[in-house]
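Note that one protein chain is taken out, while the other chains of the complex remain in position.
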Amino acid sequence: MKEIIHYELRFSAIGGQGIITAGAMLAEAVVQYKGLYAIHSPRYTAQVRGGPTKVDVVIDKNPIYFPKTTDVDYYLATSEKSFRTYFQDIKEGAIIVLDSNLVEEFNDPKYRVYRIPLIETAAKEIGNVVTVSTLSLAVTAKLTGLLSLEELEDFIPKRVPKGYEDINLKAVRLGFSLV
Amino acid sequence: MKEIIHYELRFSAIGGQGIITAGAMLAEAVVQYKGLYAIHSPRYTAQVRGGPTKVDVVIDKNPIYFPKTTDVDYYLATSEKSFRTYFQDIKEGAIIVLDSNLVEEFNDPKYRVYRIPLIETAAKEIGNVVTVSTLSLAVTAKLTGLLSLEELEDFIPKRVPKGYEDINLKAVRLGFSLV
Amino acid sequence: MRKVVMPGNETIAHAAIAAGCRFYAGYPITPSSELAAEMSKLLPKVGGKFIQMEDEIASMAAAIGASVAGMKAMTATSGPGFSLKQEHIGLACMMEVPVVIVNVMRGGPSTGLPTHPAQGDVMQARWGTHGDHPIIALAPAFPTEIYMETIRAFNLAERFRNPVILLIDEILAHTYEVVEIPEPGEITLEERKLPPSGLNRLDFYTYNRREGDPPLLPNFFQGYNFHFESLAHDEMGFPTTDPEKVAYLARLREAKIEKHREEIWKNEEYLLEDAELVIFAYGSVARAAKEAVNRLRAEGAKVGLFRPITLWPFPEIPLKKAVGARKVLVAEMNLGQMVYEVERVLRRDVATLFKADGTPISPVEFVEKIRGEL
Amino acid sequence: MRKVVMPGNETIAHAAIAAGCRFYAGYPITPSSELAAEMSKLLPKVGGKFIQMEDEIASMAAAIGASVAGMKAMTATSGPGFSLKQEHIGLACMMEVPVVIVNVMRGGPSTGLPTHPAQGDVMQARWGTHGDHPIIALAPAFPTEIYMETIRAFNLAERFRNPVILLIDEILAHTYEVVEIPEPGEITLEERKLPPSGLNRLDFYTYNRREGDPPLLPNFFQGYNFHFESLAHDEMGFPTTDPEKVAYLARLREAKIEKHREEIWKNEEYLLEDAELVIFAYGSVARAAKEAVNRLRAEGAKVGLFRPITLWPFPEIPLKKAVGARKVLVAEMNLGQMVYEVERVLRRDVATLFKADGTPISPVEFVEKIRGEL
Amino acid sequence: MGNVIEELNLEIRKRRKKPYNKNAEIIINPELCKSCALCVFVCPTGVLEMVENKKNIYNYSAEAVAPEYCTLCNFCVYQCPDFAIEIKVKKEGK
Amino acid sequence: MGNVIEELNLEIRKRRKKPYNKNAEIIINPELCKSCALCVFVCPTGVLEMVENKKNIYNYSAEAVAPEYCTLCNFCVYQCPDFAIEIKVKKEGK
Amino acid sequence: MSYMDYVRTFKLPHSWCPGCGIGTIMQAIVRAFDALKWKNEDIAFITGIGCSGRMSTYINTNTMHTTHGRPLAFATGIKLARPEKHVVVVSGDGDALAIGGNHFIHAARRNIDIKLIIINNSVYGMTGGQVSPTTPQRFRTQTTPYGNIEPNFDVVKLAIAAGATFVARESVTRPRNLEKLIEKSFQHKGFSVVEAISNCHINLGRRNKLKDQITMLRWINDRIIPMNVARRKKPEEIKDKIILGIFHEDKERREYTELYDELIQWAGGDK
Partner (left out) sequence: MSYMDYVRTFKLPHSWCPGCGIGTIMQAIVRAFDALKWKNEDIAFITGIGCSGRMSTYINTNTMHTTHGRPLAFATGIKLARPEKHVVVVSGDGDALAIGGNHFIHAARRNIDIKLIIINNSVYGMTGGQVSPTTPQRFRTQTTPYGNIEPNFDVVKLAIAAGATFVARESVTRPRNLEKLIEKSFQHKGFSVVEAISNCHINLGRRNKLKDQITMLRWINDRIIPMNVARRKKPEEIKDKIILGIFHEDKERREYTELYDELIQWAGGDK
């Protein structure tokens, strides 16, 4: 794993509880396993529930002063609308992961774009759409090198609701194998 | 009448509507007939109703800046308790008028003390205790020279409630004759 | 011009009627109650409406409602009620609705000294509600001035579409004094500017305007189906969170007062020319100060008075100009409030005379204090 | 010490429990609601009481009631609710009742920008209620600091028997961060000093005391049949209008804070030694400032940060000492509030960076502004 | 109040039908009595009257002018807003 | 929502008893429809169904899949929280 | 012990006007304390602002004189903090029903064990006599110089509708009944309301030809009618009458702090 000095991630979706959880888990895991500092901030809004939403994650070797993203290194989106809404401050060269079923064609050589059928995989291959958060986390861990498979295998069962450990472990492994 | 530059008066009583009115009438009359400036301030309190109360009157040739009494030239009281309660800032040489039935002996050579049975006179000689305000005003006018009998004879009928003109005129005249 | 003997509370009521006020909503509180009482007598006679609401919050709301419906509206209160009105004062700032709020100051904090005077709410008049907002606050000191400043309060409120706070204290409210009431022809009334009828609402973007101008908003029932909004809004009045739009209207709200502050500022400079010491005092305290200046002058002491009548926006420039490098004594019936502004603006130390025990500062106290300073 | 990832709202809740808080009364409002939610979870578990009252006024009242009955009590809110609580904040000052009030600042005025950050209520924290009153307000900026300052808020409230206001903003409230939670043994808790039982009430004159001391008041049900009074009161707590007594207690209330302000003051001085320009910033803005300082330092620019953690009483002496004659830049997420105090205390002009559009000031904006200033 | 009190006293006297002969001791605290006359008003047997009293700030005070009519009913005590009345029974035969 | 919608669609189809044969034109505004499926839920004759629609931010939208069953009762219109439905009668014979 | 042990005798004479019913009601309250032998230090006695509110100065228990309209909110905090103690609130008609109306209906809804006594003198006494939500129509007050056009609250109905579990009304002209009723309300577990009809001859009477306390008590006496008497009358006969008695007593509904204790158990908390 390359040494992390400062890293910014964003996850966006419609409705979004799952994707907010992915951000939260990521932040918690890097704190726990890497001794890094991390923050995450879900978007708060008094507007439409069920509309586009996002969570930003900032990771840093040092205590984080400015608690907002300014140059996003990694952007994962599972819906067209949310992808567009929060396409802001994305750094050149950033990794962009899009749900291949739900986000339209996006080709921009400035970014490293991955297209993965995240929700479909969670629903069909793992068997429960709620695992999309773990799946996205695993994909992210792999692509960024922020966390290892072993770390997630240790972390996930403790973090998810009782009774959901196994399918989430499945999601971790699948996520690591997808990319 | 001596020229008024600045003159301060206080009227105190128990319960007190009548005596408050005396102060109000005095201030209005000197404004109207003498072109002087005058203010009066009844004591406001959230405490006992029917307890001791007072009204302060300040008269001045010029617009009145400080709207409070500091050196009282004239003090009229119709009850022992109120007399004592508000015996403050009375100037040496001040005129003090006390209801001879209701205020106890008070002898102090620093003041010019008059004792008049104000309430009894109003009730018995004029026939209505409410005229005590006019009576006190008249006594005050005479003792201080602030207003003439003619002026009060003109002022009072316009100022008192309809139907009470005559007894109040009687009170004016009696007041002027008492001292 | 007629001379009438009235206490400050009644003076304000009569002036309000003369200013065109036709709506009053309030909740009784000492020492402002006689103002409401007088309005309850006067308003129905001129076809206006007086209502005693269930509390001060509702009173402030009803006044704003009536104003939006086209009436010149006011409310009056004292300390505790003034605290309760704060949320809606901010609302009137945000919606840009004209309204006059009288606060008759009494001893605080909390229930404090209901029947005794104070000047403890002057900073609250500026900062009492949450969030940045423009405000105008006036503090007359003399009876006829109370009358005229009441009219000015309505004029400023209507002109700038902003709440205007009129501050007096228990002494001014309760002391019967000679008021010189001008004839109707002698006063100038500002009438609310309304968009002409028949415009296309979507075209005229009512909150939009040149920086420094007040907005040109329609009244309710004028035909524009206009939206008044307590959230941050766009130039049409609809909610927005767009930072540019939010900042745009915030700037416009501040600018309408800021750019006209020279017109809004009003103060008395009394015997300042050769003064070696300048008293800074307002409201009833300034009257004792003025008396003290006279007494000290009689003794040969070179003393003058700077008396702000407009407290907010704070008269920065007039104050600086008026006092220059001279000694300053700030006197207030509180533990020190406007003195913060005086120090800030003058950028130096000043002498102070504070009193917050329910009794006024007397001329004698001034004289003694100043003798010590000179 | 444990590391936990939590948002500021939850951090405060957990810290409050650790500080011994056993009573919470509140009314939901964005962006403070999660604090209440967390308290509603935590309190019953430790046998404490959580109640959602009918409004913010009642919430503040219930918290005061619980405190008088012996519990460490708190409430939390945001702008509009903070305005509504003002009357009772003054009451707590007057009665000298310990209570902690959290205000999570959002864009104002009025309903404003409920889900966006601001620092628009910092002057209101000082001047929001009517009448002169002492106040303490803290503005932590970092997650662990939020935890520790919450505990300090309770400690100060109990020690001085005064309301303490804890100010954060939407960003700090909603951002999940790593909080280093000390073990119970690692924190010092201030417990309320109570008169020993069995004294003769008429002898021990509870409000009476040495100037500078907080009063030694009994809790309800402690056996003293004590009277808490919102009117100006005498040394036994009974209403009085005697100017001397009124002034006496007012002085004591101010003095207890004033005389201990050196202990109450707390601030961070970051790279000030050789700095040519000092940023004055607090709360989340100070974090962007700190980041900017680092970036500018990397460029060789000599910049430092003065970050008050105690906003009120205003850190006059530390500020003066820290900045000396150096250039100062005041940055706030409002249209300029604490800058009034900075200018007043430093007695000179300062540069400013204000933003009140619902978005934070970024390090880049700082860097650009400062490059222009240097 | 003067007028009302006079009228009331007249009315009250009519209530005295037959002495009740109890050893009632009716103590009225002059420091507390505010001369409201409510005790007089509620006493069923006309025991009390208002009498002029310059010492009282209200110029009157309540007095048990006909204690022999007292039935010890305590109506006056219950009604007195000023906690000024106490009714005691004198020890028999003393 | 996915699950509910699938179940609902199944249930709804059972409501189609007999075509009503009216010339109903059921217009659903895709800009306004939020895919809440309430119209589907309340339609007594199963005219409407939720169909997948990637364009809609909620991934579904209501569609009149069986307009021939429409009785013009307007239940769907009244219930639609989003002002998204309009029912028109096609001119007879056109 | 005597009822005077619940009075701060060193603060007497109190500040109420001669003949004001508030003093009589206070006596009924302290007598009820005495009848139940409640310990002074176990009672929290909370008042709002108004003439009625001044009572906290004179009652010799734990007392608090709060803000206008909010005593119930303070009392709610106290009761929750110390559910085993007695919490009593005295509030004027303006205090309880105008500015404090919301706290009134919410305390009733919660059925929290607070004993509320509303001193209804149909006016704002303290501030000089303004209209209140219980001022009779057509009456003149400082703010209704042409007569009051506003309808009144029926305190009893409102309290019942909001959820109070003991609701009663008495008059200052029947101090002994008042005492008994207050005593009964004190024994009730839950939110209780006693409306005590009182006189403000100074600020309401004088403006309405009820010039002194005696005239006003007579007027009140003419208007009231005990519930058992009223039952035997025709509706027309009692149309304008104020009925006295216990209107509502519900011993079934659970009390709030009791429920709260259960909640603490659900949460696994130790009390």
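For reference, chains read A, B, C, D, E, F and G in written order, and residue numbers begin at 1 within each chain.
Following the convention adopted for this analysis, contacts are C-beta pairs under 8 Å (C-beta built on N, C-alpha and C of every residue); 3 or more make two chains touch, one makes a residue touch a chain.
Predicted model only: the values in this text are computed from it and were never measured.
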Legend entry - Contact partner of the left-out chain, one of C:M71, C:L329, C:V342 or C:V367: C:M71
Inset, instruction - Check each of G:N60, G:N111 or G:Q213 against the chain that is not shown and name the one that touches it. - result: G:N111
Legend entry - In chain C, positions touching the absent partner: 23, 25, 41, 43-49, 51, 53-55, 57-59, 61-71, 73, 87-88, 91, 95, 202, 220-231, 238-239
Legend entry - Where the unshown chain meets chain D, residue by residue: 27-30, 33, 36-37, 40-41, 44, 50, 52, 54-56, 80, 110-111
Inset, instruction - In the full complex, which bits of chain F touch the chain not displayed? Write them out. - result: 1, 4, 8, 31-32, 34-38, 41, 58, 75, 78-83
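Going forward, only the chains that are shown with their structure count from here on.
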Legend entry - Chain centre separation in whole Å, for chain F relative to chain E (CA means): 86
Inset, instruction - For chain G, write out the residues touching at least two other chains, lowest number first. - result: 16-18, 49, 65, 67, 126
Inset, instruction - Give me the residues of chain A that touch two or more other chains. - result: none
